[in-house]
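Got a structure for you, written out below as structure tokens; questions coming shortly.
Left out: one protein chain. Kept in place: all the others.
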Amino acid sequence: MIIQCIFEGIVIGSILALISMGIALIWGVMNVLSFSQGEFLMIGMYLTFFFNKNLGLDPIISIPFTAVIMFALGVLVYKTLIRKALKGPILSQRLITFALSMVLVNGMLMLVTSEFRTIPKVIFTGTVDFGFLVISKEKLVPLMVSVLVTGALFLFMNKTNIGKAIRATSLNKDAEELVGIDTEFSYMLAFGIASAIAGTAGCVLSYYYYITPTVGTSFLLFGLIAVALGGFGSIFGAYIGGLLMGIVDVFAGVYFNTAFKYVAVCALFMLVVSFRPKGLFGK
Amino acid sequence: MKNYIEANSHFIIKFLASLLVAILLPLFIKTPFPLHVMILICIWAIMGMGWNFIGGYAGQVSNGHALFYGIGAYACGIGMKNFNASPWITMWVGVIISIGVAFVLGAPLLRLKGHYFALATMAIAECGRIIFLNWNYVGGATGVDFLNKAEPGWYTLQFTSKYPYYYIFLTFVVLILLLTKGLDKSKFGYYLRAIKANEDSAQSVGINTSRYKLLAFMLSAGVVSLAGSLYANYLQYIDPSIVMPLNVSMMICLVTVMGGIGTVIGPVIGAIVLTVISEYTRATFSSISGFDLFIYGALIIIIVLFLPNGLISLFRRKQKIRILTPLEMEERMR
Partner (left out) sequence: MNSILEIKNATKKFGGLIANDNITFSVQEGEIVGLVGPNGAGKTTLFNSVSGAHSLTSGQVVFNGEDITKKKPYEICKLGVGRTFQIPQSLNEMSVFENVLVAALNRHGSISVAKEHTQKVIAMCGLASFIYMHAGNLNVMQKKRLEIARALATEPKLLLLDETMAGLSGVERKEAINLIQRIKISGITILMIEHVMEVVMNVSDRVVVLTSGRLLAEGTPEEVTQNQQVINAYLGGMTN
């Protein structure tokens, strides 16, 4: 039972981790707390749904398409809103992302109604039974994809020149402009990547989760807390924070009461920040 | 006293003029809807002014003030339904509970900075919402319906007409506005602004920053709780999804930011604009589900994007970089 819980927790956690990495990236690079990340996840889910319905693509196959579209959407949002918002106070930036999420949720509501949808047929179904652990294959997919995406992001940020430039931007904005790194470009890229990751999370989440315009909100809350738990601007911390959050979520749901999983998650968060006010891996 | 009036003549004239308008305006209104909007403006103005103490003056941006709003609302709801207690008493019970909760939570929360403080307050408020949602004594998800048809009147603070609500709420707005005005240029106000500007620096000139932040947090919790109580009595029905969602927490910030953060009348301006937009888009576009909030969100984005320092910056001439001439200097230093 405990092993089963840990597994389920890691599955949910790996989705949360994807969202929270995006939030951590935006937070770390441009010091904005993005409330629209959950909505990018939701849009990713709908893209996957329509790819599946109209073109018959399996969610896994639609990942690259969704990711590209979401990247473009992220860049568009950055160019039209965030770039201008960055000149204003920090709170205005946060409120703009919040209002954006409102626009996206309700825009989607107008387009597709609030009907709950699921993706009927997927490639991987059925379960694997190890005796002590029953794994449903639908849930294995998010886990694998999450690990792959995280690995890819890690390599990108640490090994490529563009990734290094983005990381450098997050360390010191003024100094970067002196040595000629284009902060503008880094910001745009970071925002695009963050929404692409959220879109990917949406793809794999739609493997076993229902789709509705407000689905992003609860994931966003957990994602935000996971980032704060992991620590300022630390992408790795955000990943661990996400996993931890998922495990606590499932344990609280199974052993106490489903409703109180929020409380358990918040309690964990408060406990961590009381001892480490900047999160587990924050400096 | 005379000096004070002279120094603030601008404010006093504007204040009295707008008060007159606010008092007389309902007399020209024949339909209930505009009055409903004006009542909501009062509620949001109180909330914005309450949040402004901690978020605006002290610069500690809380995204969880819905918790105190909810506490205030439930204090009146439960008080009326279970004990038949007058809201005039229970609203102060709510204020005391909110201040107490703020006192207990303030110590760990206010050590956090920036985004961390925002996230922690948000998480706490969500916890509060979940607890109320699953607490049978307060009605859980079904909420509290405490409409008392038998005896509307001053004791129950329930009226069949909207006018009494409006004037009662307006009184609260005026009182809290005057409180803010009084604190604006007081030691308390200057200390909070110093904390917002630079905490280390504030400490170095003898300000007990944690104490003043806690005081501001408690004050703002109390005022927001009061708004919750008034709203509950107006609506006569509350449940956690009405009074405690994340949206309320964010809207409280938005009211203040849109009007002018850290200013006396900013929250009131913000409340007027935001409520008018919100209620009229709802009334106009509600035929298609989602369309009203879509427009509302888009308008918020546009206003915040183009006026990041609030609507008040439209009325205020830009602070000039000004060096006094020797003559002016002499005059000033006398």
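Labels for the chains are A and B, by order of writing; each one numbers its residues from 1.
The definition used in the following text is that a contact is a pair of C-beta atoms (placed from the backbone, for glycine too) under 8 Å apart; a residue touches a chain by one contact, two chains touch by 3 or more.
Values in this document were obtained by computation on a predicted structure and should not be read as measured data.
A.B. asks: Determine which of the presented chains are touched by the chain that is not presented, and list them.
C.D. replies: B
A.B. asks: Based on the whole complex, identify which of B:V138, B:L157, B:L177 or B:A194 touches the chain you can't see.
C.D. replies: Checking each option in B:V138, B:L157, B:L177 or B:A194, the one touching the absent chain turns out to be B:A194.
A.B. asks: Going by the touch rule given at the top, which residues of subunit B touch the chain that is not shown?
C.D. replies: Spelled out for subunit B, the touching residues are 185-187, 190-191, 193-194, 196-198, 200-209, 319, 321-326, 329, 332-333.
Here, only the chains that are shown with their structure count from here on.
A.B. asks: Just the number, please: Cα centre separation of subunit A and subunit B in whole Å.
C.D. replies: Each chain reduced to its C-alpha mean, subunit A and subunit B end up 32 Å apart.
A.B. asks: Name, in rising order, each residue of subunit A that touches subunit B in their complex.
C.D. replies: The contact residues of subunit A facing subunit B are 27, 31, 33, 35, 81, 84-85, 87-92, 94-96, 98-103, 105-110, 113-114, 213, 217, 221, 224-225, 227-228, 232, 257, 259-260, 262-263, 265-267, 269-270, 273-274, 277-279.
A.B. asks: Mind listing the subunit B positions that touch subunit A in their complex?
C.D. replies: Per the touch definition, subunit B meets subunit A at residues 55, 61, 108, 111-116, 118-120, 122-124, 126-127, 130-131, 133-134, 246, 250, 253-254, 257, 261, 288-294, 296-298, 300-301, 304-305, 308-309.
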